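Heads up, this is only part of the complex; the chains shown haven't been moved.
By letter and in written order, the chains are A, B and C; residue numbering begins at 1 in each of them.
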Amino acid sequence: MFTVEVSDHIMIAHSFQGEVFGPAQALHGATFAVSAAFVAEQLDANGIVVDIGRAFEVLKEILAPINYRNLDDLPQFNHVNTTTEYLTKYVFDRLAEAVRTDRLGRDGHEITAIRVTIAESPSARAWYEAHLW
Amino acid sequence: MFTVEVSDHIMIAHSFQGEVFGPAQALHGATFAVSAAFVAEQLDANGIVVDIGRAFEVLKEILAPINYRNLDDLPQFNHVNTTTEYLTKYVFDRLAEAVRTDRLGRDGHEITAIRVTIAESPSARAWYEAHLW
Amino acid sequence: MFTVEVSDHIMIAHSFQGEVFGPAQALHGATFAVSAAFVAEQLDANGIVVDIGRAFEVLKEILAPINYRNLDDLPQFNHVNTTTEYLTKYVFDRLAEAVRTDRLGRDGHEITAIRVTIAESPSARAWYEAHLW
C-alpha cells in the first residue's frame, strides 16, 4: 500500500459552544498545519500515487475559502463546533470529492483511501481517515 | 475514523539486561516524548473525540509516577527491560483503563482504539496500538 | 555566554489594519509557539542560568492573559497591530520586568539579555532580543 502526503497551513479564528471547551469557548484562533495523504494499491505508469503538484493545488483550493477567516462567520459552519477533528473530516470530504471527479491526475478509483491530519499546536493534533469506495 | 493525539514528555534513567543492548546495558537515561492517540468512529455532540484537556491530564497523571525516576528502582518494572516499546504498552494499558472507566469525558465504549507513541531520540521511536473492546 | 530557552504556546484571534496585510486584515488567528531565552555570562552556584521551572511558570503567567483571546478586544493592544514581531517585544518586556524583579530565582543583574522567539507557522517566525542592563 503506497501513500503520498502533502502539507499546507491556514490561520483561522473561531470559538466553541459547550462547557467542555473551558477557555476555548471564547473567540480565539489557530494555525492549522494540514496534511493530506492519498493511498493507492499500485503506482501508476509514471511511478507515482498522484500528481503531487495537483495534490498541493487541490489542497490549497480547498483551504483557501477558510484561510484567514473567522470560521464562526462562515455559513458552512453554522451551529457547528469547528474543532480540529471536525475540520479533518471537512477537508477529507472535499479531497474525496476531488479524487472521485479525477482532479488528482489519476483515475479516482485507483485512490483507495485518504487521511487528513491537522496539527493545532506542538502538542495536539487530529486525523480522519477512511476508504473512498 | 477520527483520532485525536496529545503529547507530553518524561525524563528517566534505566538500564537493560541482555547482550543485545550493548552499551545500553549500563545505567543511562532518556527523554521520552510520549503521544497518546484516541480513536472514535464518530464525533460526540460537541464535535470532539475526547475532551482534549482531560486527555492531557490523564496522560500526565499516568506519566507522573515514572517521571524523573530511575525505572530500575520501581517495583512495577521489577525484572523487566523498560525498553521504549515496553513502555508504549505500559502507558497504553493505563490509558485503556482510563477510557474504560470513562475518565476521558466520554462513554468509554465510543473510544475504539488507542495508540501510544514514544520517541526516544531524533532517530528512533516506537508505538503500540490496539482496539479496546 | 550561556543561554537557556523554554517554550510554550498560545492560541489567539486578531486582525490587522493596513493594506500591506492583504487577507490578514480580516479577523483570523494563530497558534503562536513562544520561546523565551535567558542569557548569562556565568552559571550560578547550582550550575544553571535560571531556575528552568520558574522560567516555565513566568512565561506561562505572561502568556495567560492573552491565551484563548481575541487580541483585538484587549485594552493593552488598543490601536496596535499585534503582529508576530510586535508580540515578541510584548513578551520580552514582561520577561525583562520579571528578571529585574528577581522572579527567575537569581539576581536579575546576572541575566544580561533575553530573546523571545514566536513561530506563527511552519514557515514563518520572528524574534526580539536585547540586553537588559
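Basically, a contact is a pair of C-beta atoms (placed from the backbone, for glycine too) under 8 Å apart; a residue touches a chain by one contact, two chains touch by 3 or more.
If you're wondering where the values come from, they're calculated on a predicted model, not measured in any experiment.
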item: Size of the entire homomeric complex in copies, 3 being in place; value: 6
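Convention: only the chains that are shown with their structure count from here on.
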item: Proportion of interface numbers common to chain A and chain C (over half same, under half different); value: same
item: Chain of greatest Cα-centre distance to chain B; value: C
item: Inter-chain centre distance, chain A versus chain C - centres from mean C-alpha coordinates, in Å; value: 31
item: Where chain A and chain B are represented by their mean Cα positions, the distance between them in whole Å; value: 27
item: Per-residue overlap in chain B, given as positions that touch at least 2 other chains; value: none
item: Chain A-facing residues of chain C, complex; value: 7, 9, 11-14, 23-24, 26-33, 67-70, 73, 120-123
item: Complex contacts: residues of chain A adjacent to chain B; value: 16-18, 20-22, 80-86, 88-89, 122-130
item: Partner chain A, residues of chain B touching it in the complex; value: 1-8, 43, 46-49, 51-53, 56, 105
